[in-house]
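Only a portion of the chains appears, each positioned as in the full assembly.
In this document, chain identifiers A and B correspond to the written order of the chains, with residue numbering beginning at 1 in each.
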Amino acid sequence: MCGIVGIHGHPEAARLAALALHALQHRGQEGAGIACSDGGTVRTHRSLGLVGEVFGSQDPLEELAGSVAVGHVRYSTSGEKALRNVQPFTVRYRDGQVAIAHNGNLVNAGEIRGRLEQRGSIFNTTSDTEVVLHLLATSIQGTFVNRLVDALLQVEGAYSLCVMTEDTLVAVRDPLGFRPLVLGKLGDATIVASESTALDLLGGEVIREVAPGEMIIVKDGGITSLQPFPRRRRHACIFEHVYFARPNSNVFEQSVYDNRFGWGQRLAKVAPIEADVVVPVPDSGTPAALGYAFESGLTFKQGLIRSHYVGRTFIEPSQQIRDFGVKLKLSPVRSVIAGKRLVVVDDSIVRGTTSRKIVRMLRQAGAAEVHLRICSPPIVASCFYGVDTPTQTELIAHSMSLEETRAHIGADSLAYLPLDELHAQVDPETPATCDACFSGVYPVAPRGSDPNQLPLFENDEPSKV
Amino acid sequence: MCGIVGIHGHPEAARLAALALHALQHRGQEGAGIACSDGGTVRTHRSLGLVGEVFGSQDPLEELAGSVAVGHVRYSTSGEKALRNVQPFTVRYRDGQVAIAHNGNLVNAGEIRGRLEQRGSIFNTTSDTEVVLHLLATSIQGTFVNRLVDALLQVEGAYSLCVMTEDTLVAVRDPLGFRPLVLGKLGDATIVASESTALDLLGGEVIREVAPGEMIIVKDGGITSLQPFPRRRRHACIFEHVYFARPNSNVFEQSVYDNRFGWGQRLAKVAPIEADVVVPVPDSGTPAALGYAFESGLTFKQGLIRSHYVGRTFIEPSQQIRDFGVKLKLSPVRSVIAGKRLVVVDDSIVRGTTSRKIVRMLRQAGAAEVHLRICSPPIVASCFYGVDTPTQTELIAHSMSLEETRAHIGADSLAYLPLDELHAQVDPETPATCDACFSGVYPVAPRGSDPNQLPLFENDEPSKV
């Protein structure tokens, strides 16, 4: 996953972009970058690290003068981890400079790259995003916007993009609208960002989401909206609501907090259990746990406290401490846990490793029973649209039955939210979300993997959502 | 405030100390240090920064070989902010090397320092802790332990100390027991730490707290306990439970989480209000808000989301964003707040600045009413025992009435927990806590301040607690 932002028309564009990226930090902690134009020259500063590390000192922001900016926080999806893959990518081509920030994943980037290499293109990164720049530069269209449309008509997959030239900001979402992008205002300045929380921090206001397949062009103070792509049914990533987005964000024009709370309520109905206390796995499991407690009437308590200071590296003692990693992040509250029958609510299970450690930690703190409730269905398939899920064989729900999973994790009982309940909360009438990770049904065919592992492809039909 | 740890008898003492300091990071973010002895030489590594920054790389820990260690995280209380004031302090004197880590504040350090300077002592730091080393070195007693007792008999105030020589670890608390210190085990190794959460992280077990006035000496595998000081009534800092300690810790042998939850329940009884939802100020207000919701029957919801990525510095835009600082830390959840009557629960109010910003943020997110409930009494007096409170005149409750405070903060109603309810939760029968910040009654006379500002002093009587 990644987070992106675009600013147009503010004299401190780079500074606002840095703050917006800070608000989007949960979408990528590996690296951060900002490109900013003073009208004539686009300058870029990118580095591995958190936003506060990359832009915490005065110097890089002072060099990034100008009123148009795009920014990016990166969580490695495709491309090896390295400085050269940190976005925005800024290059020079026929018409000047262009910078790009991308959230999503292009499924046919490898094919296009092979084609471009055959005609003599050279690549500086291992990222799928770089192909968009090559397609833009080699397009025979006559204007920047038409060249960008031409380029995007050739790629398939998930993309929310902020692209800028010396004086123009373009924001665009793929026709299926996998990844979020919201349009807003701060005074006269136009701002686009992955989530509404970025606008909240800046004190700006949300206008609406950028629509799937919409291209918004901001230039000379004017805003133009195009719909250059064929109409497709909307496939907004449901995992944004399950786990990825911040609970205070509105994503795809729905409240993340409300959906998680609602899923918790639904889970309480379909998977009730006799217990003493509802305990969330903080922080992403908390709203669902509150919903579960509300619906079930059980008491909600914080049985696990999350540390604010988890850095990305810590030196383990050679005499390894059991469950070391999870202990750095979560600490049990003995007085809440000891002797109690717990309903532990989490958002999802991927490999099952962390869940197993948490259950063990709770039992060591004296839990009488541990009933694990997961507010989403089992994850059975990898994501090819920008969420960093492991390969299918590493997913516990791919290789183990429900009972095997429960035994492996060590819980007294285990229940997931059914897929229909997931949809009943967010798109009850017309399907408008991508649930490929839960259903194995891919709206855009992935490439370059073992076809036997891949399930059937859904038929695409135009939708009104 | 500060956090301290001592390890004796583990081959990776420094590494365990680093992990323990990480668990105590909430007690001090300014600097961190560890001294470690290999039996012959005490080596020290100290630096400004978080534990993960100071000890995150392999190199400093590899230099700190040995099985005896003391560590410290520092939050500046007395002494200007500078590397030279980062503890542990390690010096050489007549009998070899000694390192010291101190949590607390000595009220007569200035007097002693003046006396020592008269006899020709020189000081490398501006910290009160350094006088203990001078008193130790100038003591005419014949053994290290007796010299340390001799030194501590001369100081007044709050101290939990970890002191080490080349082969010995000494842990000691002042006779009133202001600051916490817990004794535990990890296999054959002895561990003392400010809070039990450090032992939880290491996978060790808590034995008991170090008693007020107790001195524990660990050497050659043997543990000795002395009670070298005159008996005094216990005055454990109640603010540790109100705000400072982690909720999953046991402090002074009571659960921090339970006390906060209980205070929340009591507050619901004494200051009820008709409302739609209980919203905590995360993270320190959350357990109390849960208690308030539980008792009142109102729904608990997360109306404010806390960021995990608040660094210590960020560059503000020159066109200042309103309530910038608090926005970096907290974000409102509009769907929870909009149109609702909120009970907002926080642990305490110091200057009132943050509360005011939070109320404004909630109103901008559409709150219909904001009722502020504080789970401790008004803070009316400065702490002289190690908590970094501002001078009395900066305390809002010192200069404003309840109604003035409410108006200043902008809440629809404001209520504090009464002092008797605070005590009713933690020491209902025999007074055993210091509540100077709430009552203005100081168990040990502060020095060097305007005496007109200082209230009466309590009589000290021996207590059994």
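Here is the rule we go by: contacts are C-beta pairs under 8 Å (C-beta built on N, C-alpha and C of every residue); 3 or more make two chains touch, one makes a residue touch a chain.
Since we're looking at a predicted model, the values are computed, not measured.
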item: Full count of same-sequence chains in the assembly - 2 placed in this view; value: 4
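Definition applied: only the chains that are shown with their structure count from here on.
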item: Approximate Å spacing (C-alpha centroids) for the pair chain A, chain B; value: 37
item: Chain A-touching residues of chain B, taken from the complex the two chains share; value: 11-12, 15-16, 18-19, 22-23, 25-26, 50-53, 55-58, 61, 197, 200-203, 246-248, 250, 255, 257-258, 261, 283, 286-287, 290, 294, 299-302, 304-305, 307-311, 313-315, 317-319, 321-322, 327-328, 331-336
